[in-house]
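Worksheet: one structure, shown below.
Heads up, one of the protein chains got dropped from this complex, but the rest are sitting where they should.
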């Protein structure tokens, strides 16, 4: 086995570069994966642009599909050569946050092991997986074997996009017969649409403007697609729901406009399920919030991780309930990753997600 | 029986006046109550000041304790002369909102019977109970007999203050062992403190500055009382919780400052339970919200009503689990109500709540 | 309008007969429906056989589709001539049971208005709807307008079968990715299968032996159908789930054998959702229950009713998410109802449900 590998590294704002780095060492609880397929996330673009700060020299990427190359001395229940995925969020399983059900808020360094977003480690606080190899911490909590018969691309959305989008539907506690609006049909919004459909929503209204995304939304389960450049989405949703509003509105973009529109389309007692990564303060308009008296709920969800989550998501794929392959619109080799970033960050050529193969 | 009665009527902004009005007629589903005790709410002061608009000539007040004087032709299960209360919110029981569990958002006039805050009728959309008599709509859903042995003043907080304050604790889903902060210790905040205590919170931090209210907060169950004029409450709460933050923060004032402080003291995955009636747009600071990635929840609660809610709250009083009599600091006759408004709206003389007896 | 009507009446055990009866009077809260389509339920067969006792002379039937013929004096929000359904369970909306969310356990006559199964009135405690007309109590809580474009037969399953079957899936709190077993694929079991599918279960295992029912189960969403006369269903389910067991097992028959098998196929922490109407004591085997230490849950559900429930179920039909027309296998006129009972009670000719039209 070689000593070094290729990895996409954050150099400085505006620059992610493929570099040669040492292959990671594994500690007793870790595993080393040889990456077979990975992808780029919108968050990686924020990192690229310097909007989300990470350490210079860090390997980027948090969506690994790969093969176990080496196991830490204390890791049991796996074997080398096994094909696995790990979630974008890699909970330890043993923190106070994990043990009370907030795996994504796992962390270390504070007295009680609580730190916002502490569960997101890959490409954030430790080296990520846009590389030939990645070290997975707390392997026993995180490695999920891929069922035979599923290709890398079929499970490539599980680590982040699917887990996050479905999480938005789940945190909204969608019920059979609900009306649901999903604002923005990028990869996460599309997965939220699929999640809403899987949970039994009977009126799903997707809001988007890019024709390719509108088409995929329809194909993946939206009953109505509103082009917000043609019609005020709040009015359109009021009309479609016969003045009633929606039970759940899912925000999947991260802007004031969509956050606010979500509030405005909710029925009294409805839930705004927020998935977006915001870049500024948010404003809650008094009227949309019924002055605080509307029994509204606003819930936020960070991508759920851990091997059990991954197992369940792969079950969804294996059962044929959802097919997310339409999201993979482009394919690159790892040594083309700078080109992939260029395409993806400029949303050229109808790109939704790219598959990167070392 | 007389034909007319005395009633506190909204005349114009700045002026609520005792007037002579006809005693209400009862429809088939209604009941007529002879009021024996009632009180003034902070919301009534908003009405007085013209900040919350109601029709001129409307009788104000939504916290009735009284005796059944007459029953509508279709009302069963009660008898005249029975001592009862009704909630501030009077759900019909048969609206779509009620039938899916949002009784407070009950209403009429829209296609599906949903209208924000539609369940609040007394002193808002129909004549209220600061009067000698009040008509209670949908009597069978709303009249709750007062257990023998409880005085009017013992149950006077049930219709609104106690139901709302407890509702804040319940919507926060407080669990045994939680740390809870309650911002503002007016009547609703004090009841939220009591509710948090009853649900098993083990660290209850009340934030206030009025010495009398701080003292009552201590007496009713707060473990710590932070005077926000002496110490930054966010820092104080971080210190008290050993850097961990609270599981649930309850907003009981209705201002940007308290709303924002609630967010800042939450642990990741924590819940902001909002009770305040806001008078302007709210701002969610990006950092306090972990950019939308902290698994935070913001929930709002309008005072739960209906006879089963009232029955339960009176059980709390009857069992001795809570004694809210310390909240009644002043007493007036109905014909002194303008004086009572003057005292209450200026928060003079350490007033918390007043009892008004016709 | 005539004074009398035809109605299927319980005469004595073994005999339900079409008789001439007065058309019901309506009280202030009632509505009179002219029945356009109705059906026969397994419970009606229990009544026919004398296994479930009802008063002699009672009109049977609890699944009405019809047209509003007359409205009580206090009923608002409807108009005569409107096409509606009502649930098999007709909650008042104003009982303590309703107001704390247990509409099906509504009732009267006890101090607090709680009585098991008190919400089931049609064809149980008041005249039912296998007749030309039926009186609907508490009309405002129960009448649900049928959306244009849906036929009687499309919504005929909503009042009972669909509400009950879906209720089993909902009470089981099925989540995306769950494995679910449904024991028995009669009309209720089939609807439970559909409900499980709608909520996102990814492995649905139906247990049955009647070939026609097995075929419909496959068509409506079961991934696996186990013929329990060919293979032990507990072993089959263990095999299909790779030794893991199911997250939720739904009992839809009402026997010891199926109840016990449900327990035996549950994973630790799994939920047995029971829909069956049992006719004898049940036994919980010690080993299947892990001596009480398996974090198992057993939940029971009586058919949820009320107009909001009916509205939601009709949304499911209108959206095309479920098509339950395959359940209607036979059609009869009301004057053929004795023949219909004969066919249905002997489960001849592959019957699932019959449509009866006056």
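For reference, chains read A, B and C in written order, and residue numbers begin at 1 within each chain.
By our rule, a contact is a pair of C-beta atoms (placed from the backbone, for glycine too) under 8 Å apart; a residue touches a chain by one contact, two chains touch by 3 or more.
Note that the structure is a prediction, hence the values are computed from the model and not measured.
K.L.:
Let's see if you follow the contact definition: name the visible chains touching the chain that is missing.
P.N.:
In the entire complex, chains touched by the missing one are A, B, C.
K.L.:
With respect to the chain omitted from the figure, which of B:166, B:183 or B:259 is a touching residue?
P.N.:
Considering the complete complex, B:166 is the one touching the chain left out.
K.L.:
Looking at A:116, A:233 or A:306, which residue reaches the missing chain?
P.N.:
The one listed residue touching the chain not shown is A:306.
K.L.:
Just to verify: which one of C:31, C:97, C:126 or C:169 makes contact with the chain not shown?
P.N.:
Looking across C:31, C:97, C:126 or C:169, the contact with the absent chain belongs to C:97.
K.L.:
Give me the subunit C residues in contact with the hidden chain, please.
P.N.:
97, 100-102, 104-105, 110-112, 114-118, 120, 242-245, 254, 267-269, 274-286, 289-302
K.L.:
At which residues does subunit A meet the chain that is not included here?
P.N.:
Its contact residues with the unshown chain are 27-29, 73-74, 76-77, 91-94, 96, 98-101, 103, 108, 112-113, 138, 140-141, 306-309, 311.
K.L.:
For review purposes, identify every residue of subunit B that touches the missing chain, sorted by number.
P.N.:
Given the touch definition above, subunit B has residues 166, 169-170, 175-177, 195, 198-200, 202-203, 223, 311-313, 315-316, 318-319, 321 touching the missing chain.
Simple rule for what comes next: only the chains that are shown with their structure count from here on.
K.L.:
Any idea if subunit B and subunit C meet via the same residues, over half in common, or different ones?
P.N.:
same
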